[in-house]
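Input: one structure, supplied below.
Note that this complex is displayed minus one protein chain, with the remaining chains in position.
Think of it as A, B and C in the order they're written, each chain with its own count starting at 1.
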Amino acid sequence: MSFNTFGRVFRFTSWGESHGPALGAVVDGCPPGIALSEVDIQPFLDKRRPGTSKFTTQRQEPDQVRILSGVFEGRTTGTPISLMIENVDQRSKDYGDVAKAYRPGHADFTYDAKYGFRDYRGGGRSSARETAARVAAGAVARAVIPEVEITAYVSEIGGDRINPDNFEFAQIDQNPFFCPDEAAAKRWEKLVDDARKSGSSLGAVVECVANGVPAGWGAPVYAKLDSELAAAMMSINAVKGVEIGAGFDAARLSGEENADRMRPAIAGSNHPEFLANNAGGIAGGISTGQPVICRVAFKPTSSILTPVETITRSGEATEIVTKGRHDPCVGIRGAPVVEAMMALVLADQKLLHRAQCG
Amino acid sequence: MSFNTFGRVFRFTSWGESHGPALGAVVDGCPPGIALSEVDIQPFLDKRRPGTSKFTTQRQEPDQVRILSGVFEGRTTGTPISLMIENVDQRSKDYGDVAKAYRPGHADFTYDAKYGFRDYRGGGRSSARETAARVAAGAVARAVIPEVEITAYVSEIGGDRINPDNFEFAQIDQNPFFCPDEAAAKRWEKLVDDARKSGSSLGAVVECVANGVPAGWGAPVYAKLDSELAAAMMSINAVKGVEIGAGFDAARLSGEENADRMRPAIAGSNHPEFLANNAGGIAGGISTGQPVICRVAFKPTSSILTPVETITRSGEATEIVTKGRHDPCVGIRGAPVVEAMMALVLADQKLLHRAQCG
Amino acid sequence: MSFNTFGRVFRFTSWGESHGPALGAVVDGCPPGIALSEVDIQPFLDKRRPGTSKFTTQRQEPDQVRILSGVFEGRTTGTPISLMIENVDQRSKDYGDVAKAYRPGHADFTYDAKYGFRDYRGGGRSSARETAARVAAGAVARAVIPEVEITAYVSEIGGDRINPDNFEFAQIDQNPFFCPDEAAAKRWEKLVDDARKSGSSLGAVVECVANGVPAGWGAPVYAKLDSELAAAMMSINAVKGVEIGAGFDAARLSGEENADRMRPAIAGSNHPEFLANNAGGIAGGISTGQPVICRVAFKPTSSILTPVETITRSGEATEIVTKGRHDPCVGIRGAPVVEAMMALVLADQKLLHRAQCG
Partner (left out) sequence: MSFNTFGRVFRFTSWGESHGPALGAVVDGCPPGIALSEVDIQPFLDKRRPGTSKFTTQRQEPDQVRILSGVFEGRTTGTPISLMIENVDQRSKDYGDVAKAYRPGHADFTYDAKYGFRDYRGGGRSSARETAARVAAGAVARAVIPEVEITAYVSEIGGDRINPDNFEFAQIDQNPFFCPDEAAAKRWEKLVDDARKSGSSLGAVVECVANGVPAGWGAPVYAKLDSELAAAMMSINAVKGVEIGAGFDAARLSGEENADRMRPAIAGSNHPEFLANNAGGIAGGISTGQPVICRVAFKPTSSILTPVETITRSGEATEIVTKGRHDPCVGIRGAPVVEAMMALVLADQKLLHRAQCG
């Protein structure tokens, strides 16, 4: 709805910089009477927390969330829920060069172009640390849609894809890559570690599936469920592409191949049987009752240790080497963030649907 | 902002169904004193108008726009601009079957699931005719950003891509496919005609380039320029994927390859020289001054003449054949719509930037 | 939500000028399946229609509404409802002087100050004709809240108040003043006619009562029911004050006098018995179940036939006499508009409450 607020009825506003005292989110429009405490939020923050393996940044942040308002005697009151996470492990000294020159691929130049100056410490507001606020808010959103189960996983790193035949949901939590393919996870260990050692970085593709979304959520035209998801995912740092269902591949199918045929609902199901899900669970902007599926492309971390040609704030040619700690593949920790944005969009759509259609 | 309104400061609200008396858009927040008349809008509507070649639907619609408010003595007054387009060539009789059964790939089932019933004539509100309102509103948006030049073209139909070496901007208006590659346009004539004759349909990919966008438009986090573009493009009928710059390919690049190196501005330029544009002109949600580039995937038209397995409104198994007129490749006419959405997003971002940063 | 849109979930966007071809409103977010046709809207437009008595402007406008979208087979579809009313009786020649000089009390000067120029014909967008769009949209809102009965009446004209002891709801439709006090209506005939003959004008106070609003609509803090009503009423042309319940008189009561004592619900009632309603049916921004009551002050019409000291567009001193047709007391026709805004706010709040609280 506004620069730092997302959502229409179920909304959250995030705030905070990488090297400020804290960051947080205010969740507004949450239904009352929902059981909620820090314990319901922390596990999701722990999933995206840095420093948990050598494949992520070594910045050590406990990312302990505090609920400052909106919950009374263990239940949401319907008033705004203020969530705060303190920044603990800051090393501003790492960012001297960044103050003077622009890191290609980062928001350094554009922030200066827009605002005239910037908080250069750790990227300030453009730091991926902002996503901790999304994950915390997303945990509240999950409590609003208990009927939905959301899982995101990494399907590709540096161009190396998982093998669909090896897909195992149980695997996702068994490796540091949120990878459903045990063999791929093995390969990625070397792949990511080599990138880390050489001071390089890799991109990734994250897929997200939401099961249990009933048919009818969403809206035609401008608040389409797919449109909201696209905005949500593209708003995540480093994301450059979003697909729903078959995505770009759908552009290569014939009408016969693409249209998901329908059959009468199977006993016990609340929606027709579909013979495929090229639509990714969304038709005309409204959920079909099938799993809602989206795919998100993360570019490689722009922070790399090899010198890169760039310019100074005053426009002179120079070179920059990104010191400081960072993820060799930011897409890995993107998985919990993608899950959070899916939950935030679906919670909002559930309430919007209830508003209009009762 | 709401189900049928798009934008934050420069906004438009669209209305109308395929077979109602008319459709239109109300453009709100437009700066005053801008020269505007129907003559400035009509050419864009003519570009997306159906029935102009055998490669699009044969529905004959003049799509004549009328300005009903907000313009006085040839200039915008700053008050809402009401744009209306009458529906002329309606054949509701074509839609008897659609009333009784659901067309796979269409919004028939989901509208019923959400609203309990629907205007089944030509898809009602979910008809691509709604995009005429976007194109009309987009023409107003263009008048708000005269510094920007926007061009969309079809880069792929049914999996057959253009050859970048053949790219000629001048070609785009020389063929019925908005195709910049003369050779590809030739191939597509047979490709699309075969699909039409066989009652099948094809998907397409549309690319859009906006030149002249200054560095600094956009915002961090949730109203990022790329996030707004993703929402805008994904809200177009039949769109299943959106990419900014290198998009999904960026996930396969290394950090060294992906980061667009910078050099001091070339004399006369208002922004640094970039050695590449993998970012698609956007970093950290804010424009870099390079061309803003996005890529949009259109699924094949779901209306096909071969019988498809489906169910009736009451849930029984049946088959449906889509009668009525439709595009063998809806993506072709998607190009002017993509241009319009790009213009609408950029006009809004220009005003938002001016609001915050003067 | 935006300059020409009002509402959050149930919204409408109005457009049109006094002397353009037409004016209208697009109602968005309306629940589906509600019986609606022009017949449900026209009676409310007829109530505010000009030229019905010598006490209102003599401009003859049939104010026939057309529904252009959003209704299929007599029921709302859940998609935007476009309402259009054509302007018929325009006499632009009346407004030559207004183009050159500013009418004190009108928006002439401020529109020029903001936009640099203006449509001076009949006040353009600032004309009270815009309220026809509100009344049309309000009729749709009423269909969304059948449980609520809304009545507005004029309680005071030119400082002459009704006598509460004479209050009869049945009287309101029996006189051209929407006056519940037969004796006052008699007095007002001369009062208003004298003002009309002398080319002067009078102010008025309109009161509005909404019965049947259940306890629980509204919200704390910034979308309070009373805050929304204040915004809605103050947005009506010529309104300068809004009160809820006891309003300014509450500031003169003691805490003991002001607090509405509560008793157990009377059999059959869905809310406690209150011994008074100083709160006007709203406490903490949320409805109490009592009648929602507000009071609205209309200034006298600024169009008067006596010459008034003013300045020209170029800043020179001059005098202006407002020719053209106008209401000697615009507050009279304000009553149906106040009813409409009350309905629009309550419909939105009903849906918002349903969104958050189910």
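We adopt the following convention: contacts are C-beta pairs under 8 Å (C-beta built on N, C-alpha and C of every residue); 3 or more make two chains touch, one makes a residue touch a chain.
Note that the structure is a prediction, hence the values are computed from the model and not measured.
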Inset, instruction - Write down which of C:I41, C:V71, C:M84 or C:A297 is the residue touching the left-out chain. - result: C:A297
Inset, instruction - Among C:K54, C:R91 or C:K114, choose the residue that contacts the chain missing from this document, as touch is defined above. - result: C:K114
Legend entry - Contact residue for the chain not shown (choose from A:Q42, A:Q64 or A:T77): A:T77
Legend entry - Touch criterion as defined above, residue of C:G138, C:G289 or C:P336 at the omitted chain: C:G289
Legend entry - chain B residues touching the omitted chain (full complex): 9, 29-32, 78-79, 220, 351-352, 354-358
Inset, instruction - Please give every residue of chain C in contact with the chain that is not shown. - result: 1-6, 8, 14, 102-107, 109-111, 113-116, 125-126, 130, 156, 158-159, 195, 200-205, 215-224, 226-235, 237, 239-248, 250-265, 271-272, 275, 278-280, 282-289, 297-304, 306, 308-311, 315-317, 331, 353, 357
Inset, instruction - Over the whole complex, note the residues of chain A touching the chain we left out. - result: 1-5, 9, 11, 13-17, 20-24, 26, 28-29, 32-33, 66, 68-70, 72, 75, 77-82, 114-119, 124-125
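Here is the rule we use: only the chains that are shown with their structure count from here on.
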Inset, instruction - Express in whole angstrom the distance between the two chain centres, defined as the mean CA positions of chain A and chain B. - result: 26
Legend entry - Whole-Å gap between the CA centroids of chain A and chain C: 46
Inset, instruction - Can you tell me which residues of chain B touch two or more of the remaining chains? - result: 1-5, 14, 114-116, 125
